[in-house]
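With one protein chain removed, the remaining protein chains of the complex are shown where they sit.
Going in written order, the chains are labelled A and B, and every chain counts its residues from 1.
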Amino acid sequence: MSGHEFQSFFGESGEVDMTDTSTSIDDATMAELRELAGRYPQPRSALLPMLHLVQSVDGRISPAGIEACAQVLGITTAQVSGVATFYTMYRRRPGGTHHVGVCTTALCAVMGGDALLERVSEKLGIEPDETTPDGTFSLERIECNAACDFAPVMMVNWEFMDNMTPEKAERLLDDLAAGREVRSTRGATITSWREAERVLAGFPDGRADEGPSAGEASLLGKSIADANGWTAPKPEEAK
Amino acid sequence: MSDTLTPVLSANWGVEKSWTLDAYKTAGGYQAVGKALQMTPAEVTDLVKDSGLRGRGGAGFPTGMKWSFVPKDNPNPTYLVVNADESEPGTCKDMPLLLASPHTLVEGMIIASYAINCHTAFVYIRGEVLHVIRRMQQAVKEAYDAGYLGTDILGSGYDLDIVVHAGAGAYICGEETALLDSLEGRRGQPRLRPPFPAVAGLYASPTVINNVESISSVPAIVKNGSAWFGAMGTEKSKGMTIYSLSGHVNRPGQFEAPLGITLRELLQLSGGVRAGHELKFWTPGGSSTPILTAEHLDVPLDYEGMASVKSMLGTKALQVFDETTSVVRTTLRWVEFYKHESCGKCTPCREGNWWLVQMLKKFEAGEAVEGDVDKLLDICDDIGGKSFCALADGAVACVTSAVRHFRGEFEAGYSTPAWELFPYGRSALFEVPETMGAHA
Partner (left out) sequence: MSVVTKADQVAAVDLITVTIDGIEVQVPKGTLAIRAAEMIGIAIPRFCDHPLLDPVGACRQCMVEVPDAGNGRGFPKPQASCTLECAPGMQIKTQHTSAVAQKAQKGMLELLLINHPLDCPICDKGGECPLQNQAMANGRGESRYAGVKRTYPKPVNISAQILLDRERCVLCARCTRFSEQISGDPFITLVERGALQQVGKYATDPYNSYFSGNVVQICPVGALTSAAYRFASRPFDLVSTTTTCEHCAGGCQLRTDQRHFQVKRRLAGDAPEVNEEWNCDKGRFAFVSGRGEDRITRPLIRENGALRIASWPEAVDAAVAGLAAAGGSAGVLTGGRLTVEDAYGYSKFARVVLGTNSIDFRSRPAGVDEEAFLAANVAGKTLADAVTYTDLETAGHVVLVGFEPEDESPLIFLRLRKGVRKKGLKVTAIAPFASDGSAKLKATVIATVPGTEAEALRGLDLAAGAVVLVGERAALVPGLLSAAAEVAERCGGRLAWVPRRAGDRGAIEAGCLPGLLPGGRPANETAARVDVAAAWDVDSLPAEDGMDATGMLAAAAAGELAALVVAGLEPADFADAAAVRAGLENAGFVVALESRMSEVTERADVVFPVALIEEHSGTFWNWEHRAGRVNTVIKQPAAAMTDLRVLAALADALGRPLGIRTPKQASAELAELGAWDRSGTEPVESVATPAASRRRTRKAAPKAPAVVDGEVTLKLATWRQLVDGGRGQDGEDALAATARPSVARISPALAGALGVAEGDPVAVSGGAGWYSLPVAITPGMVEGAVWVPMNSPGTPLGELGMVFGDEVTLSVGGEA
């Protein structure tokens, strides 16, 4: 050994994890993949939803999942892999039961997101893109999630956790770890990341009616208008 | 002169179970669609044209005109694709709209599809908003069950299917041609134009792509008329729109107002910048729109007003930062966002953002050297206006506007770390340990 071993930034990049070829994809999954492909004028349009379904079944984008999508759509595995590695929601390694995201794009970061991420990371004992050894949590540093009026924002299984503080975050993680019921501030009861992925694939879980219609910030303008008697013009006035 | 705030799209958001078909109908929903289906498609398009509605997704292109570009003689089917990929930093208007009132969009889609003779329409929603997707999926199902979707809608003989499609994490898919590639199951990278989507979009067929808010505005226009819409806003920027106020303000939130309101007015409504602090800089429409300062508080927040101060209305995402905030730090975080979200297709965006992040980290750490500000600007010049799509232009705009207004803060990066000049804990909404320093 020369002592000058080549170090690469991106050693593992370029494909999904081929060291773990386990899969839970069965005939029922294949039927659902085909069903998704049938929902579009051209089957390949279903690839993103199909990969969401693969995650819900295998807990990651598995090699078997890539091969199944390629087979159903009649495209090459390379083409599926090119898509699977492009989008950040597709995971190369098994995600946790709960996938925790902390927004650290500029506004959230400035308003406390950086501190939140530090705290969450410390509490879980993992860095972003890692999963706790017990498989309960995976952590991601996420980009702007379109909830800036509720900054700083966290997401659990892609459900909004608005107006976070370090204390709220700790409690949230404790509750999730203990299996206590947790509700999204603007969403449903937290289920699991895999169940969320199934909804994203296009198989609803019947929870749309849970949660509020809007958060307080969303209603702010309307409530101020109401207080001041402000409205849009009446149609007849406009004529 | 209209009222200061004019809730139209947001009028029903506070209603009990506002997302359901029943609540929406109780609030007057699905009246416009009946009216539209009695008009000819051309009449609907003309009405929207006459209203002066301009795209609410950032570019401000007249919506009705976009519809009229669809060729009438093309043998392929026409598609409507609604862009619900809301991912521009600071932007947070479409998600609350869809969460609270998905039927507004469904109704708008039916009318728009009818106007352009489309029978299959898509909503492309970013994947990271589970509950929004649930609500949209349910609304579409309800609309089918109630006969607003499917075949022979309301006995008109008109057929329409809507597909709710979840993305998978890619800001670039908000760019309309990248969205199309993504919706075709490909890597979301922008396409060459021409051909424009109106001629060859989804599946190389004529395609109209509109923002959620644009399409959601259509039912009200159909219901109340173009004159009603034009009674709000300014001469060239007509109608009401949703402004999203976030950051260091006492009460952040959504404000639906006529185009042309100013930030000063909005700050007054939201209780101003947080107590004991003052405005330092802000974005008018997301991080891709050049930042502005306190001197721009009275510039009308409309397409023309923002252009007059070298910025853009964008998505009307007003991110407000107070004097505790380091411009260098904020700029770095934005550029890190663009680096993370660059699709990689073209050189200036892929390599340029990679380089800019490294340089900005030096500025933040106080390790930049004399002349680096000019070098930074020169690299921005090599990137800006050269890239395949506008993503890199947005990245460059936040850097150049930051240097334009706060050059001294960048020059301070020749010697002093940003976290020493602006201890980061002071910007946070809660107590942050003293050790909080550079993120890197």
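Just so we're on the same page, a residue touches a chain if its C-beta (ideal position, glycine included) is under 8 Å from a C-beta of that chain, and two chains touch if they have at least 3 such contacts.
Keep in mind that this is a model prediction, so the values were computed, not measured.
K.L.:
Quick one: say which of B:Gly147, B:Gly385, B:Gly408 or B:Pro433 touches the chain that got left out.
P.N.:
B:Gly385
K.L.:
Which of these touches the unseen chain: A:Ile66, A:Met89, A:Val110 or A:Val153?
P.N.:
Of all options in A:Ile66, A:Met89, A:Val110 or A:Val153, contact with the hidden chain holds for A:Ile66.
K.L.:
Among B:Asn74, B:Ser308 or B:Gln358, which one touches the chain that has been omitted from the display?
P.N.:
Final answer for the missing-chain contact: B:Gln358.
K.L.:
Touch as defined at the start, partner being the missing chain; which of A:Gly82, A:Pro128, A:Pro204 or A:Pro235 qualifies?
P.N.:
A:Gly82
K.L.:
Even though one chain is hidden, which residues of chain A still touch it in the full complex?
P.N.:
Here the touching residues of chain A are 6-11, 13-15, 18, 63, 66, 75-82, 85-86.
K.L.:
Pick out the residues on chain B that sit against the missing chain.
P.N.:
On the chain B side, contact with the omitted chain comes from 170, 187, 192, 194, 339-348, 350-355, 358-359, 375, 379, 381-383, 385-388.
Everything below uses one rule, namely that only the chains that are shown with their structure count from here on.
K.L.:
Note which residues of chain B are touching chain A in the complex, please.
P.N.:
Touch list, chain B to chain A: 2-8, 10-11, 13-20, 77, 86-92, 94-96, 99-101, 120, 126-131, 133-135, 137-138, 141, 163-171, 182-188, 203, 220, 223-225, 227-228, 230-232, 240, 242-248, 251-257, 269-270, 287, 317, 319, 321, 325, 329-331, 333-334, 337, 340-341, 343, 424-425, 427-430, 432-433, 436, 439.
K.L.:
In the complex, go through chain A and note every residue touching chain B.
P.N.:
Result: residues 39-42, 44-49, 51-52, 73, 82-83, 86-90, 101, 104-107, 109-112, 114-115, 118, 142-152, 155, 157-160, 165-166, 184, 186-188, 196, 199-202, 204-205, 207-209, 211, 213-225, 228-233, 235, 237-239 of chain A touch chain B.
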